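Removed from the display is one protein chain of the complex; every other protein chain stays in position.
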Amino acid sequence: MTPFLALLTRDLRLSVREGGGAVLALGFFALVATLVPLGVGPDLNLLAKMGGGILWVGAALAALLSLDRLFQADYEDGSLDLIALSPLSLEGAAFAKIAAHWLSTGLPLTLLSPILSVFFGLSGSAVIALTMSLAIGTPAVSAVGAIGASLTLSLRRGGLILPLIVLPLLVPAVMFGAGMVLEAQTGLTNGAVGFLAAFSLAASLLSPFVAAQGVRLNLAG
Amino acid sequence: MNFDLSPYGAFIWPAYAVSALLLGGLTLWAMARWRAVKAKLATLEKT
Partner (left out) sequence: MFDWLFRYANPARFMGLSGALLPWLWSAALLTLATALYLGFSAPPDYQQGRTVLILFIHVPAAIMATNVYACMVVASLFSLINRHILADVAARTAAPLGAIFTLLALITGSLWGKPMWGTWWVWDGRLTSTLVQFFLYLGYIALWNAIEDETRAARICAVLALVGAVNIPIIKFSVDWWATLHQGESIMSGNLAGPFLVPFLVMMLFYMLLFVCLWLTRIRTLILERRLRSLMGAA
């Protein structure tokens, strides 16, 4: 097995085994999708209008929930030093960790979204657009989040600062993602798919390099 | 100069007041910090 795959499967196993990240994120997502209608009221017409945006915000927040431990856990028990010494470059390691995070949170959140969209009375085409947009866009959440996670990995209260530095950077993803749902609802082409895909691709390709730099800066001190 | 701002005085004066307060406060704070560190350094270097 290549070092890349070894790290990927290890991270995947950890996220499932600890009962940790993966399941918690899904529970959080489901709770957001429940609380918003309870706060706003049961008007399904109104909820259908807001659904795309709310489920996108909920999914992004849910994915961020487990991100602060992405590098921190390995930093605290010393395995990050071992990963840095391994034949796998830090860039490769960061990419493996981002991929593992997406597979354990982004993908399950995407798969849960059609079920939760029932609460918002989304039409069939809107549900498909929402699921597609999350499939395309959640890698960007994991990737941009990994940058934040690498910068805050040595902080005791990193979990509080991470959303503050990552969420402003995720503004385009949320807008384009909800824009895809809007396109399905109004029938007016707006190009959101292309923009979201471009953003997600660029973020996924560039962020391993930035995250590796962040890890290096933290390990050097 | 004409200080008759009606009917918009209620918006124009607060805009100027907030700007003066924040920028003036920032200036005073920056100067105070500068004087404080200079004074501390001076007493330390004397001894």
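Couple of notes before you dig in:
By written order: A and B. Residues from 1 in each chain.
Heads up, the rule we're going with is that a residue touches a chain if its C-beta (ideal position, glycine included) is under 8 Å from a C-beta of that chain, and two chains touch if they have at least 3 such contacts.
What you see is a predicted model, and the numbers here were worked out from it, not measured in a lab.
The chain not shown here is in contact, across the full complex, with A, B. The omitted chain makes contact with just one of the residues A:S15, A:S104, A:S117 or A:T152: A:T152. Mapped onto chain B, contacts with the missing chain fall at residues 1-3, 5, 7-8, 11-12, 14-16, 18-19, 22-23, 26-27, 30-31, 33-34, 37-38, 40-41, 44-45. For chain A, the residues touching the absent chain in the complete assembly are 147, 151-152, 154-155, 157-158, 161, 164-165, 167-169, 171-172, 175-176, 179, 182, 190-191, 195, 199, 210, 213-214, 217-218, 220-221.
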